[in-house]
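Apart from one protein chain that is not included, each protein chain of the complex appears where it belongs.
Chains: A, B and C, in written order; residue numbering restarts at 1 for each.
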Amino acid sequence: MGMIGGGEGAFIGEVHRMAARLDGKIELVCGAFSSNPKKSIASGKKLFLDTNRIYGTYQEMLEEESRLPEDERMDFVSIVTPNHMHFAPAKLALEKGFHVICDKPVTFTLAEAKALKKIITKKKRLFALTHNYTGYPMVKEAKAMIASKKLGKIRRAIVEYPQGWLSQRLEATGQKQASWRTDPKKSGKAGCMGDIGTHAENLLEYITGLKITEMCADLNVFVKGRKLDDDGAILLKLSNGAKGILFASQIALGEENNIRLRVYGEKGSLDWSQEEPNSMVYRMDNKPKQILRVGVGSQSKVAQSATRLPAGHPEGFIEAFANIYKNFAYAINDYNQKGKVKSEYLDFPSIDDGIRGMQFIDTVIKSSKTKQKWTKF
Amino acid sequence: MGMIGGGEGAFIGEVHRMAARLDGKIELVCGAFSSNPKKSIASGKKLFLDTNRIYGTYQEMLEEESRLPEDERMDFVSIVTPNHMHFAPAKLALEKGFHVICDKPVTFTLAEAKALKKIITKKKRLFALTHNYTGYPMVKEAKAMIASKKLGKIRRAIVEYPQGWLSQRLEATGQKQASWRTDPKKSGKAGCMGDIGTHAENLLEYITGLKITEMCADLNVFVKGRKLDDDGAILLKLSNGAKGILFASQIALGEENNIRLRVYGEKGSLDWSQEEPNSMVYRMDNKPKQILRVGVGSQSKVAQSATRLPAGHPEGFIEAFANIYKNFAYAINDYNQKGKVKSEYLDFPSIDDGIRGMQFIDTVIKSSKTKQKWTKF
Amino acid sequence: MGMIGGGEGAFIGEVHRMAARLDGKIELVCGAFSSNPKKSIASGKKLFLDTNRIYGTYQEMLEEESRLPEDERMDFVSIVTPNHMHFAPAKLALEKGFHVICDKPVTFTLAEAKALKKIITKKKRLFALTHNYTGYPMVKEAKAMIASKKLGKIRRAIVEYPQGWLSQRLEATGQKQASWRTDPKKSGKAGCMGDIGTHAENLLEYITGLKITEMCADLNVFVKGRKLDDDGAILLKLSNGAKGILFASQIALGEENNIRLRVYGEKGSLDWSQEEPNSMVYRMDNKPKQILRVGVGSQSKVAQSATRLPAGHPEGFIEAFANIYKNFAYAINDYNQKGKVKSEYLDFPSIDDGIRGMQFIDTVIKSSKTKQKWTKF
Partner (left out) sequence: MGMIGGGEGAFIGEVHRMAARLDGKIELVCGAFSSNPKKSIASGKKLFLDTNRIYGTYQEMLEEESRLPEDERMDFVSIVTPNHMHFAPAKLALEKGFHVICDKPVTFTLAEAKALKKIITKKKRLFALTHNYTGYPMVKEAKAMIASKKLGKIRRAIVEYPQGWLSQRLEATGQKQASWRTDPKKSGKAGCMGDIGTHAENLLEYITGLKITEMCADLNVFVKGRKLDDDGAILLKLSNGAKGILFASQIALGEENNIRLRVYGEKGSLDWSQEEPNSMVYRMDNKPKQILRVGVGSQSKVAQSATRLPAGHPEGFIEAFANIYKNFAYAINDYNQKGKVKSEYLDFPSIDDGIRGMQFIDTVIKSSKTKQKWTKF
């Protein structure tokens, strides 16, 4: 694997690297870690890379690597730059024949996302998007339970993603994470809704198997001087007639990173939250509620294959993230060897999820500006 | 105290009686417990009442009691009938000179509620409405904390009241509680929103001290054949520029009675839920979250006076309910003796809360029917 | 009901009164609330008693009441004085022909407890002891589950009762509760173990149906100048070969009143704690753990009859306490009318539980002083 972005001071780059390392199937062999070549080299050295495979720019990296013999060059590229810097390197990597795994949201604009899909299709490369919350075993178990009708027809879903870290104007202090995320030039049309609202949307659709069909959005900018939304609530219509609520906030003071989904069906309901990711509440009608736990009792094959440890050994954020990398690595291996991929390895977010995320952002913005109640997705 | 309604088979009548008894300040002395005189008498006997003070109709009771010498007749009336039967007995009781405590929502229509207020004012009687959730010590503590600016300016409030007991068509089985609550002739315009949505609205406004100014409602009838809403989600604008979400549902399968309020301000946030009523989460910016507990540490005077036991002795629903009765009893005592009431005893929901609740129902219904996003409250 | 003790400043007296009032089956008609007649009268007036039934001493009360016509005099006596003042009034009350309900531990010494049993038997009166934790619906459910073999053979039980209120030398401030509880002349041989250890012992034996057969106790006095144990841990052997741990402490700083019992059997395990009294964890082998909740699903008859509200309406300490009073009231009614009592009404702690508690105290003290590991109970 080669990496674009993720130099010193970045947060998500090292998360990707830990996730890639965890299972011993992926090796970081090269990188262009910063748009500043000096920084890139300094970062690469700290990662024990061969100096001749630390590149000053991503263009150089993709060019040079593509010239290496097939068994020497990197197998795929990991893109961990801010949103506005996703499309160009992804495009070039694909054109040079590399598979790509990319942080979310997939691109800066919907048009870019659609263009990217065309390139992926044309170049027949694999592409993964790190909507990492779908990597938790209990999230996969939830999806499997709903798919197997354990909840009956879904009526109501509530997804929320409250954070409090932007309650004050943190970007004014120069804090790197806050700065680009609140800057329309780097983050895109939406702030909170782009950064974490898309995670919520993806989690909801992943677990329920339903699609958002219409929405009624109310976005807010609570911190003075901020240009992008830092909070919002959305009423949802879902594809089977179910209704939903999506709440995301960066000013929910005191909240850490508390993404949570509740789903109520005609026969049962589920409640999962990242604060206790190894547990999930499962309720049936007038029966004791059950606390499903990773590794306890019979669970779906997908949940099991996303689990590394016996019951009672808590697995966390990195492990969930690593499940995307692991599946992607297995998929590349299959694809490179057999030209096709076992379906179970394709359990990672795709370019279609990325396009959907960009459409979500566009629709949220559109809905928040209209006086009409419902806006079609 | 005399009671109207609450005969055998009723749920809320006995709750009112337990609440009234708990502190030994109120004695049930008479009642008209059913529109069926036989039932009324059977119910009254079980309550050890003098047979000559068990009445066949509320009219009879109010007539007879008003003729008794002042020191013998009941001091006030408690009305615990279904919604459509609140106004007439309340009106008559007030006209006969009795103070009244009444179950919520206060009346069947907004017009009745406004009419009732006029009578209360004219007759100079005390009136309490049993929005009982405001009786919990931690709810009072929350209100006091926000009033004293501990949270700073409020930005976001989320109130939810999920229940699952109407997930199936329970009313078809003849179950008494389900039958009248789903019947527009007895329940009023709204189902879920009238029964529990008003509690959520009242809790939100009580704790935050803010008013709902506009709303965008999406009501649903999920169970086939049901005439009134059994689920709904509402986006809210609040009086200081804050935003809110109100979610209430009777089809949230597996949920018991989980009313919960979260409030996020510029300096702090609170999270209270009835499932653990003696605890409340209090968060500040980048500090350990605190679990406030009834009776632990220094708490507001209102919270203290709503607490009967030392820390660690759980108090529940009946105790909270009893706090309304207790304050009402103290208020009547003051009023009867001095013609005025100490302000701390007036900490119980009033006719104005009742009117607001009826307006809430009207606005929710109006908003749910329009294609326009926002509807003024 | 007449009450002995429980005047102004007392804690447990008002708890007994609230418990007695809650269900409307018991009326406080007289009392001797303090050894100081003036205080007694002042207390009685606040309770709205007829002044001629507020007595200056318990002897006077028992004498006078016994002379009243049968349908006017009190039906039973509630004794809520400190430990050293239980025996004499209980004895006299029984001799005067009254049924007695008494706070725990039953007496000051084991000899008194045994003497009391003889009187009860001789006078054929009913006697209840307020080991109130056995009044919780979930505690009754636990007992019923174990009795019906849902857990299989019990192997291990852990009961704990940590409090922190005596972490400092509170008795030095004159605080009433602390003063008598730490005074060997009023409290008895044991401090912590007498006050709350007996509750733990009673809860363990009540729920499991097992008896403690041997123990190995380690008692401590952590606060300087205190004369009685304020903390202790005990290893237990139980009657079927199971093992146990009993931990009780008054210096577990920050703990409120957290009595908890865990029971592990060959087929299942249970975990109940007063901090969430309406829930209980039930685990089976390699299955999702279940959260049993009061009122949800099918529960034992005893749990149901100890429940006043539908699921999701939290019931607390007073309600549990009231379940003892309620059963005692029903039992007296049966006994007075038919000379015998329906077995389900006898579900309240008895003089035998009281004797066992006194034996427990004696054995704990003995064990804590010996160098031998095990001491027979």
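A few remarks follow.
Keep in mind that, in the parts below, a contact is a pair of C-beta atoms (placed from the backbone, for glycine too) under 8 Å apart; a residue touches a chain by one contact, two chains touch by 3 or more.
The structure presented is a predicted model; accordingly, all values stated were derived computationally and were not measured.
The hidden chain, counted over the whole complex, makes contact with A, B, C.
Within the complete assembly, C:K243 is the residue of C:K186, C:K243 or C:K366 that touches the hidden chain. Within the full complex, the residue among C:S35, C:T109, C:S179 or C:N220 touching the omitted chain is C:N220. For chain B, the residues touching the absent chain in the complete assembly are 282, 286-293, 296-297. Considering the complete assembly, chain C touches the hidden chain via residues 155-156, 158, 162, 164, 167-168, 216, 218, 220, 222, 231, 233, 235, 243, 245, 247, 249, 251-255, 264-269, 283-285, 289, 370-374.
Residues of chain A that touch the chain left out of view are 11, 14-15, 17-18, 21-24, 28, 47-48, 163, 165, 255-258, 274-278, 293, 295-296, 308-319.
The criterion applied here is as follows: only the chains that are shown with their structure count from here on.
Centroids built from CA atoms put chain B at 44 Å from chain A.
Taking each chain's centre as the mean of its C-alpha atoms, chain B lies 35 Å from chain C. In chain C, the residues that touch at least two other chains are 293, 296.
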